[in-house]
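Missing here is one protein chain; the remaining ones are kept as they sit in the complex.
So, chain A:
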Amino acid sequence: MEKWRATTNLRRSLKSILNRQLKFRYLNEKRSCQSSFNLIRDCKSLGQVNAIQHRCFSSASTLVQRNPSFSTLNSDDISYFKGLLGEKSVIQDEDRLETVNTDWMHKYKGSSKLLLLPRSTEEVAQILRYCNSRCLAVVPQGGNTGLVGGSVPVFDEVIVNVSSMTNIISFDKVSGILVCEAGCILENLISFLDNQGFIMPLDLGAKGSCQIGGNVSTNAGGLRLVRYGSLHGNVLGLEAVLANGDVLDMLGTLRKDNTGYDLKHLFIGSEGSLGIVTKVSILTPPKLSSVNIAFLACNDYSSCQKLLMEAKRKLGEILSAFEFLDTEAMNLVLHQLDGVRNPLPASMHNFYILIETTGSDESYNREKLEAFLLSSMEGGLISDGVLAQDINQASSFWRIREGVPEALMKAGAVYKYDLSLPVEKMYDLVDDMRIRLGDLATVVGYGHLGDGNLHLNVSAPEYDDKILEQIEPYVYEWTSKHRGSISAEHGLGLMKANKIYYSKSTETVQTMASIKKLLDPNGILNPYKVLPHSLNS
């Protein structure tokens, strides 16, 4: 934290020039990829090539220096990769590189000169063995839908993208165990399993682009966690390649296997910094026929909490999702997205809750849900609500909840925070932030209430450091005070690499650093991310 403050002072002069340019460009051009690319080129011309602030459009991050111990790519390297993978899998084309160098939120942009598309574990192993021997930094990449800058290069790291590894290796219809390669897109897996009568245990808004390898590497949470638990429970095995090219085959398909240390858990959630996941074996739940979904309105946050408690008790085993959004989130979605209408148009309520139940018996589950809703309504917990009568209506409810991140992107600049907090305290933070920010920005709160996960988003027409100063480090300190997590499911990536101490003790982080040193002594895998920069030698 001290180091962050010190570097802020150093950067001030550079930043004031940047900000003036930034505001000029923003006002004159539509905010697009193009303007940020030009800006970054201008940054380079201002002097320091190796120590530029990468988040040009956004907030203060620590000043990252390119690690001088990493080599730079040369033509011999390119020839080697071309010989290993073939011409088609070695990409140096500028346009394609622009896309893979930029993250989904257009907040982070690297300057990698090389994209590799291996098609098998063996190719990944050989790539890493070579890069390790040459000390070339590598960024593992999948669907590139991460929200903390963990999937794009910071400088000129080589991008190893597993999108070409899309085989479904096997599926056991009896046990529901699916074995597939890391590049399989989540939505494709969901469709495949649908034909077999199963579903994936995780579901997120990014399912059309995100890949299972990335989901596992970031321990993605999503909408169904309250029912099916986290990936730590559902992933039965995985195959990963270490920095030196060794392939760890832990691709078990057994529910129970207590033989030694369960190393796969290290890779689940390590965001590609300990190894590249190449295959995954995952337990999939059977697809149950009866899905019901209700969209409800509550007057205040304490009703939302009581509703959650009641839902867990009365709906019990059939509850499969419990999400909430506040009025500002609803307004944003209705304004920014097409084809979305408010299911409860009578008046604007303060909080909206989406409850989904999944079970095997249609009439029994429906009655259970209706009885629960009736008693909640009579008890004053819900002020209004609707129950979906067919699949279309159900999708439209989900569209509202899943559309909030998209609506925020369209509304302009957004500061995203993903926090785990005790359920009673969760919304207090949103109220506090509203007071702190006043008219500067709109504070939007939504998230997985069932898991105690708040997605706090601050939306403003443009990025502005005045806004950022009010948010950070206040949000992190607030979360830390309540022993919450500063990153519930998004991970640390680049954005929160130095913030880990808000949620983990020094000794814990030291042990993490030792493990990293053990598995990746040259530090070539996804450098500058996850762990604090001060721990790198």
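Here is the rule we go by: a contact is a pair of C-beta atoms (placed from the backbone, for glycine too) under 8 Å apart; a residue touches a chain by one contact, two chains touch by 3 or more; residues count from 1.
The rule is simple: contacts and distances are computed from a predicted model.
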From "Protein transport protein Sec24-like At3g07100", "Mitochondrial ribosomal protein S34", "Mediator of RNA polymerase II transcription subunit 31" or "Electron transfer flavoprotein subunit beta", the UniProt protein name for the chain not displayed is "Electron transfer flavoprotein subunit beta"
Answer key for A:110, A:269 or A:343 versus the chain not shown reads A:343
Which of A:75, A:258, A:347 or A:392 touches the missing chain? It is A:392
Where chain A meets the left-out chain, the residues are 194, 289, 294-296, 341, 343-344, 370, 373-374, 377, 382, 384-393, 395
